[in-house]
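Starting off with a structure, shown below.
Presenting chain A:
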Amino acid sequence: MTAWLFIAPAAIAYAAFVLVPLAMSFYYSFLRWDGIGEARFHGLTNYITVLTDPKLLQIIGNAFQLVAYFTLIPVVLGLAVASVIRGHMAGPFGTATRTILFLPQVIPLVAAGIAWSWMFASTGVVNQGLRAIGMSDWARGWLGDFVWALPAVGIIGAWVLLGLCTMLLVTGITKIDPSLYEAARLDGARPWHEFRYITLPGLRQEIAVCVTLTVISALASFDIVYISTLGGPGITTTVPGLEIYRLAFAHRQVGLASALAIVLMVLVLISIAPIQWFAREKK
Partner candidate 1 sequence: MKTTLSNTLVARGLIILLMIVTLLPFIAMFSAALAPQGTYPNGLQWPADPQWGNFGRAFEVSKMDQLLLSSTLIVLGVVPVSVLIATMAGYGLAKLTTNKYKWLYLIFVFGLTLPFEAVITPLYYEVRALGLLNTRFAIILPLIGLYMPFGVYWMRAHFLNVPHDLSEAAQLDGATRWKEFWLVQVPLARPAIMSLTILLFLWTWNQFLLPVVLVQDPMQRTMAGALGAFQGQWGTDIPLLCAGALLILAPTIALFLLFQRQFVAALMQGAVKG
Partner candidate 2 sequence: MAGLTLRSVRKTYGEVPVIKGVDLDIAHGEFVVFVGPSGCGKSTLLRMIAGLEDITDGQISIGDRVVNDVEPRDRGVAMVFQSYALYPHMSVYDNVGFGLKLAGTPRDVRDRKIREAAKVLQMEHLLDRRPAQLSGGQRQRVAIGRAIVRQPDVFLFDEPLSNLDAALRGDMRMELARLHHDLDATMIYVTHDQVEAMTLADKIVVLDAGVIQQVGSPLDLYNAPANLFVAGFIGAPKMNLLPAKVEAASESGLTLSSDILAAPVVLPARGDVALGDGVTLGIRPHDLQLESNGPFRGQVQLIERLGNETIIRIALSDGIVITAALPGQGAFAIGSTIALGLRAEAAHVFDASGMRL
């Protein structure tokens, strides 16, 4: 059938470079292998390690902590900003705004990493700002600090995603029927009520999109961490993506790396599913 001829090239490329490797990942996850020598069947040991080893658990936990920064900040801030600036985005000012806010999405993540590495340096802008407002004892080498490195990485991600989320939410807001707000105002609603009962429900889809994108970014992060901290200090900023890379290519533990990779994939799916369900409800 002609249909198959049309679909085949894409299907072949997808199978060859995604499905087959995925199956191989799955297969490797049951092995003990260093990538060169012999592979030994290892059963579920790798998975047990992933789910019980405190180091690996912390690494997975780091990814979820990043979600707090990558998701909460852009979405919450974006919502706040969007509900205030709706209606002010017209004309050349609006175009300039859109253009600038989208810049972080256009550059490679590693560039964002380098820019912020510089911002967070001991002689960087963040410390300069803190000193300027009299909080010099807060100044430190953020990305090398055991406590603050992960939040700092979180800030980088939040910066990358903030513009996109804000724009998505602003566009979503303009789609809400303005007469709803007018009716509410006549009914005596204050701005907070308008936000809670009109804006928020009306943005259901857009919020779902923002949350999905940002959660995937956080859980699958690699570029930003690699460039800014390489997972350090210690493993305070190591994320599963980075650890997979390290396990497979530096420590030569292909089986464990693959198990971690599969677990990561499952975690992403589990995290996204409820969001998609939540968005689908009122179609």
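Operating definition for what follows: a contact is a pair of C-beta atoms (placed from the backbone, for glycine too) under 8 Å apart; a residue touches a chain by one contact, two chains touch by 3 or more; residues count from 1.
Picked so that all candidates are chains of the complex that A comes from, given by their letters.
Note that the coordinates shown come from a computational prediction; the quantities given were computed from them, not determined experimentally.
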Original post:
Of 1 or 2, which one touches chain A within the complex?
Top reply: 1
**OP:** Sort out for me which residues of chain A touch candidate 1 in the complex.
**Re:** 1-7, 9-11, 13-22, 24-25, 28, 35, 81, 84-85, 87-88, 93, 95-112, 114-116, 118-119, 121, 123-125, 127-129, 159, 162-164, 166-168, 171, 178, 181-182, 205-206, 209-210, 212-213, 216, 219-220, 222-223, 226-227, 240-241, 244-245, 248-249, 254, 257-258, 261-262, 264-265, 268-269, 272
